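Shown here: the complex without one of its protein chains, the others still in place.
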Amino acid sequence: MAFFPEVAGRVVYEGPSSRNPFAFKRYDASKVVAGKTMAEHLRFAVCYWHTFRGTGVDPFGAGTMDRPWRSAQETMDAAFEFFSKLGVGFWCFHDYDIAPEQSSFSESCKQLEEMVAYAKRKQSETGVKLLWGTANLFSNPRYQAGAATNPDPHVFAYAAAQVRHALDATHELGGGGYVFWGGREGYDTLWNTDMQREREQFAKFLWMAVEYAHKSGFKGQFYIEPKPKEPTTHQYDSEAAACLNFLREFGLMDHLKLNLETNHATLAGHSMRHELQVARLAGALGSIDANRGDELIGWDTDQFPTNLYLTTEIMLEVLAMGGFTTGGLNFDAKVRRQSHETSDLFHAHIGGMDAFALGLEVAAAMHEDGRIQQMLNERYAQRVEFKTLEECEAYVQQHGEPTRRSGRQEQLENIVNEVLLSL
Amino acid sequence: MAFFPEVAGRVVYEGPSSRNPFAFKRYDASKVVAGKTMAEHLRFAVCYWHTFRGTGVDPFGAGTMDRPWRSAQETMDAAFEFFSKLGVGFWCFHDYDIAPEQSSFSESCKQLEEMVAYAKRKQSETGVKLLWGTANLFSNPRYQAGAATNPDPHVFAYAAAQVRHALDATHELGGGGYVFWGGREGYDTLWNTDMQREREQFAKFLWMAVEYAHKSGFKGQFYIEPKPKEPTTHQYDSEAAACLNFLREFGLMDHLKLNLETNHATLAGHSMRHELQVARLAGALGSIDANRGDELIGWDTDQFPTNLYLTTEIMLEVLAMGGFTTGGLNFDAKVRRQSHETSDLFHAHIGGMDAFALGLEVAAAMHEDGRIQQMLNERYAQRVEFKTLEECEAYVQQHGEPTRRSGRQEQLENIVNEVLLSL
Amino acid sequence: MAFFPEVAGRVVYEGPSSRNPFAFKRYDASKVVAGKTMAEHLRFAVCYWHTFRGTGVDPFGAGTMDRPWRSAQETMDAAFEFFSKLGVGFWCFHDYDIAPEQSSFSESCKQLEEMVAYAKRKQSETGVKLLWGTANLFSNPRYQAGAATNPDPHVFAYAAAQVRHALDATHELGGGGYVFWGGREGYDTLWNTDMQREREQFAKFLWMAVEYAHKSGFKGQFYIEPKPKEPTTHQYDSEAAACLNFLREFGLMDHLKLNLETNHATLAGHSMRHELQVARLAGALGSIDANRGDELIGWDTDQFPTNLYLTTEIMLEVLAMGGFTTGGLNFDAKVRRQSHETSDLFHAHIGGMDAFALGLEVAAAMHEDGRIQQMLNERYAQRVEFKTLEECEAYVQQHGEPTRRSGRQEQLENIVNEVLLSL
Partner (left out) sequence: MAFFPEVAGRVVYEGPSSRNPFAFKRYDASKVVAGKTMAEHLRFAVCYWHTFRGTGVDPFGAGTMDRPWRSAQETMDAAFEFFSKLGVGFWCFHDYDIAPEQSSFSESCKQLEEMVAYAKRKQSETGVKLLWGTANLFSNPRYQAGAATNPDPHVFAYAAAQVRHALDATHELGGGGYVFWGGREGYDTLWNTDMQREREQFAKFLWMAVEYAHKSGFKGQFYIEPKPKEPTTHQYDSEAAACLNFLREFGLMDHLKLNLETNHATLAGHSMRHELQVARLAGALGSIDANRGDELIGWDTDQFPTNLYLTTEIMLEVLAMGGFTTGGLNFDAKVRRQSHETSDLFHAHIGGMDAFALGLEVAAAMHEDGRIQQMLNERYAQRVEFKTLEECEAYVQQHGEPTRRSGRQEQLENIVNEVLLSL
C-alpha cells in the first residue's frame, strides 16, 4: 500500500527553475561540493516522532493531522516509504515511537524487539540507516519529576531499564549514535529541588549507559542534547557550555558529544552558530537537529529550516570540523498544525533539504571566495607572547597606546549577501 | 575639503559580480522595476544623528568613531558630501543634530536658523531633499520625566516651543514630513505616574502641532513613531496598534501616520511585516526607519538592514500600498562601535541599499510569479454572507461539519526561497 | 459521594499563625476592608477547564492528574463540591467543559442543555453563581485556521452557532458576563493570511453576538480577552491597547470590555498593572483572570497567583475603578503537572485567595497611609493651560529653563515594602 500517493516514485532533482513542488531545486544528492557529494556532506535524517507519530496536538487543541497509517507496522511501512521516496539516508527514533508503550515493562520490551526486527528488515530493503536512537523518558507520567534525576530511585531504575533496551535496539539496527535528551531532567521550582543530588544521579545514569555500551559492544557515539527549558522551568543540559561543564565535572568528556538543535539554541538566548562553535571548539560537536524556531516566540516551534542564513552558518561549522563522522542533519521539525496533509510532509522536508543544499554551497563558496577568511587572518595575525603582567607593562611603557582597527562587521555582512546571491 | 577620501567620486552600480566594496551590486538607481525606477521606489534617506553625530558611545564605553569633522558647518559639509557620493535622494534630522543646543532657547533658535539656511543652500547645490525633520525632545535633562507628557507644564511649553522651530525648519527646507518619536513619553514606574493625564497632554501637544502647521502653511505629513520601551520602561506609542488606538481616541487619525522601524517592531514582540501591515490596513503607513535588530538582544541595536527576508517583506508592504507618497526608507541605523572609520559608513549604507534593491526585486518577482497570491486567493475565495447567529446555526444544521484545508505554510516558505534565489 | 475527602467541611479562616494547609490565613470572607467585605471585593471564581477538566498534559507528556470523577455529571458534582468547600461565590466555564462535544452539532447542543439544567440545580443548591460563560472555539480541528476569522465561512458559521448556544447557556445560568478569547483568531504566518479580511470577520462575529443578546434578552457584559500569541504566532486581540483599537475601529466600545489575565499581559511584554490601567482609563476594565506567569519563560504557564506585589497592584486598580461590577477574580490557573493530587487544588486556590486578600489589605492600607498618593498629587499639581505652540514659546522666552524634580522611584518602592510588611 502507498501511504504517499502524491509522490509516485522518488523526489528528484529538477534544478532551480522547476516549479514542481515535489522536486528538489537545490539538493542534488550526487553533486560534488568541496570534495564530497551533497549526500555525503549532509547526511539527512527524518525523525520518526514528529513526522509519523505527530498528531498536531497543541496546548489548546486536539490533533489535526490526516495520517492514513494506524498500527505500529503500518506506521513503519509509511516511514520507510517516505524515507525512500524522499531519498534520505537516515532516520532517528525513540523506543516508544516505533513500539508504543504497553501495559507492563516486559510487554513493552517485547513489542520493541518485534518492531526492531521489522525495522531491520526495512533498513535492509531500502538501504536507509539509523542515524541514532533514543528512549522516551519524558512522556509517561512516571517521569513527571524526572527520569535519571527523579528523587525516587524506582523511577531512575525504570528509566535505566528502558535505556538498556533502547541501546540494544539502536545496536541491533546499526545506529551510529544514541542521544540523551533530558526533557524532564531539570526542575519546575527550586523550592522542591535538590539540584546537586539530581545532577549526580544524572551523571551516574550516563556512566551506567557508557559502561553498558562497553560490555554490550555498542560502538556508537553517545550524545547529550541541550535545551534550556520546556517542558520544565530549567533543564540541567541547558546549553552547550552548561553541558560541557557537566561533562567535565563528571569525567564524561571522552564519552559524550553534543546533539545541537537550532530552536533549543535560540530558546537559550544563543545563535545556533554560537552553540555549534562552542561545541566544535571543545571537540564535542556530534550531530545536529535541523530545525528553526521563531525568535519572537518563547517556546519550541520546531519549524522546518528554510532560512538560508541559518543553513549557511550551520554548514560553515560542519565544514570547519571536517564534516560529520557519526552525526548528521536530523529534521527534528514538525509541519504546522494547519499543514495536516501528507503532502505537507514532502513540502517541509524538500524545503529543508534544498535550504541545506544551498547552505552547503554558500559555505563552500565562502571558502572559495576567501575574503572573509582573509579578513580574519589579518585580524588575528599576531599572537600574545607575553608571559607576565610585568612584561606586559614594560611593553606598554615602551610602546604607549595601541592603534585601533575597524571590526568591519558591515563589510563582512555585505560579503555574506554577495556570496549567497552568487548561487 | 573631502571628508570621505575613500570614495573619490560617486558610488556606482557595478553589478553582482563586482568585488569593489565601494560599489553597488544590486542597487541600480535608474533600473525600472514594477513600473518605476529603483530610486523612485526606495526613496532612501540617510539620518543625520547616527551617521554624522554618532560617537560610538555605549552604556559601558566612550565614543570610538574617527570623524574628521568638528563644527556644525563642517558636519553639514560632510553630510552632504556623503549624501552625494552615496547617491541618496533624501536626509532626515533632529533640530539639535544640525544645530547643537546653546545656553538659552533664543540662542538655540538662532543657531538652528543659521544651520537651516546653510542646509537649504546645500540642498539646492546637491538636489538632496529632506524626507522629514524632527525635534530632539529626549536628550536634555529637562526632559528626564517626559516632554509633552511631563508633569510640569513648563517642560511641556519648552518642548512645544522647540517643536515650533523644528517645524519651521522642516517647512523651510521643504521637508516631506515631520516625525514625533516619544523617547521620554512614557513612564519608568507606574508608582509615580498618572497615565491618563500624560496621554491627554500628549494628544494636546499633537493637536497644537497640527494646528500650527495649518496656520503656518506646512503641508508635510505628520508621523508618530512607535517604540515599546528604551529609554523608558514603557513608551505610550508602544507599537502600531497602540498608536492607532491613541490616534482614534483623540481624533487624530486624519492628521498623523506612522513611521515604523524594524528594531522597534521586534522590541515590541512583532515582526516588522506585522507592524507595516497593521498600519497599512488602517491607511496609516507613512514612512519607514530602515534598520534591523538582533532578536536575541533586548535593546535597540539599530543595525543596518542586510537580511534579505526582511527587505523583501518590507518591500512587499510598500508595493501593496502603492509605494511611498511622502515617506521613504530612512537608514535609522548605526555602524557598530568597532566600525569606527568613515569607510564603514559606506559599507553600511551600500549594504543596506543593495539589500533593499534586492528586496524590491524579490517582491516584484513574487507578484510576477503569482503562486503565493493565487494560494491566498483560493484560501479566501468565499466571503461570509451570514447576518445573524441564527442564520449561521441553520447553515450548520443543514451542512454539518466543514472540510479543512491545509494552510500550506511550508510550501509557501519554499516558494519564497525559490523566488529569492531566482534573482 | 465526596470527591475531596481531604477537606471534610469547608475551608475556614484560621488567621496568619495557623499551620493548617487547608485553612485560610488571610482571606476572611466577611471581614470588612475599605467599606465592603472581602468576599464582595474579591468575587473569586474557580475555572472549570483547568480545575476539573485539566489532565496535566503538556507538549512532551501525557496527563498526570489523579481525578476520581469520570462522567460529565460526576465532574459537575466534583466542581460544586469544590466551590462549596472552598467558599467561592462564582465559577466560569466553556460550553464543552461541562458538556463534552458530541458527534454532531445537534447532539452537542442537547448535551449542553442537559448539563446546563444540571448546573442550574447545583447553583441553586449551593448559592454559587456564574461569573461568565464562553464557548471553546479553539480545540476542535475545525478551528485550526481560526473560528470567527477562518477563511471558510462554513467554519465561521459553526463558531457562530456554537456561540449562540453558549450564550443561551450563560443566560440560563444567570451569568454576569460572556467572554471571547480568540485563541485561534490570529495567524501562524502572514504568508497565508489576509489580515484585513480576518479582522473584519471578527468584528462581524462580535456584532452578531451583541445583536443576538439584545434579541434574546441576555443582559450580561461581553468581554474580549487579550493574549498576544500561543497557540498562534500572533493573535489579533494581542493586548489591551490593540483590543481597544479594534473595538474603536469597529464601533464596539460600548458593547465589550476587557477580561485581563496576568500571564497574557507579561507574554505581551507588559506588566499586569499596565494592562489593567490601560483598560480602566478607557472605561473598559471588566474582569480579571487571576494567575501569574514566569517572566523568564515564554509560554503561558498559568500558575496560581501568590506574588504579593502582583496581588497588591491588581487590587489597587480594582479599587481605583470602584470595585468590580459584573466582573471578578477568576482563577484561570492550573496546578503544576507534578501536583497531581486533588489536595493540590486546595493548596493552589487557598494560596491564591490568601494572596489576593492580603493584596486587598495592602492596597487599602496604601490609601490609608496616603504617602504615595500625596507624592503623586504634588507631582501633578499643575495642569497644562497653554493653547498653542506660540503661547508655549512665549512662556519659555519669559521663564527660561524649568526646574527638575526627582521622580523618587526608590523612595516609592520603599514605601510599598513598608506598607506591605505592616500587615
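A, B and C label the chains in the order they appear, each numbered from 1.
Everything that follows uses one rule, which is that contacts are C-beta pairs under 8 Å (C-beta built on N, C-alpha and C of every residue); 3 or more make two chains touch, one makes a residue touch a chain.
Just so it is clear, the structure is predicted and the values come from calculations on it, not from any experiment.
Peer 1: For the chain left off this view, which of B:H171, B:H340, B:R379 or B:R404 is in contact with it?
Peer 2: B:H340
Peer 1: Looking at the whole complex, which of B:G35, B:G61 or B:G127 touches the chain that is not displayed?
Peer 2: Of the candidates B:G35, B:G61 or B:G127, B:G61 is in touch with the missing chain.
Peer 1: I need the residue numbers on chain B that touch the omitted chain, in ascending order.
Peer 2: Listed in rising order, the touching residues are 56, 58-64, 138-141, 143-145, 183-184, 188-189, 229-231, 233, 267, 294, 296-300, 336-338, 340.
Peer 1: For review purposes, identify every residue of chain A that touches the missing chain, sorted by number.
Peer 2: Output for chain A: 104-106, 141-142, 144-145, 151-161, 163-164, 167, 188-192, 194-197, 199, 201, 204, 208-209, 211-212, 228-229, 234, 238-239, 241-242, 244-246, 248-249, 268-271, 273-274, 277-278, 281-282, 313, 372, 375-376, 379-380, 382-393, 395-397, 399-405, 407-409, 412-413, 416.
Peer 1: For review purposes, identify every residue of chain C that touches the missing chain, sorted by number.
Peer 2: Contacting residues on chain C, toward the hidden partner: 16-17, 19, 21, 25-26, 64, 266, 269-271, 295-296, 304, 306-309, 335-336, 338-341, 343-344, 347-348, 350-351, 354-355, 358, 371, 404, 406-411, 413-414, 416-418, 420-423.
Convention: only the chains that are shown with their structure count from here on.
Peer 1: With chain centres defined as C-alpha means, what is the inter-centre distance between chain B and chain C in Å?
Peer 2: Using C-alpha averages as centres, the distance is 36 Å.
Peer 1: Any idea how many Å lie between the Cα centroids of chain A and chain C?
Peer 2: Chain centres of chain A and chain C, defined by C-alpha means, are spaced 39 Å apart.
Peer 1: Pull out every residue in chain A that's touching 2 or more other chains.
Peer 2: Residues 64, 296, 336, 338, 340 of chain A each touch two or more of the other chains.
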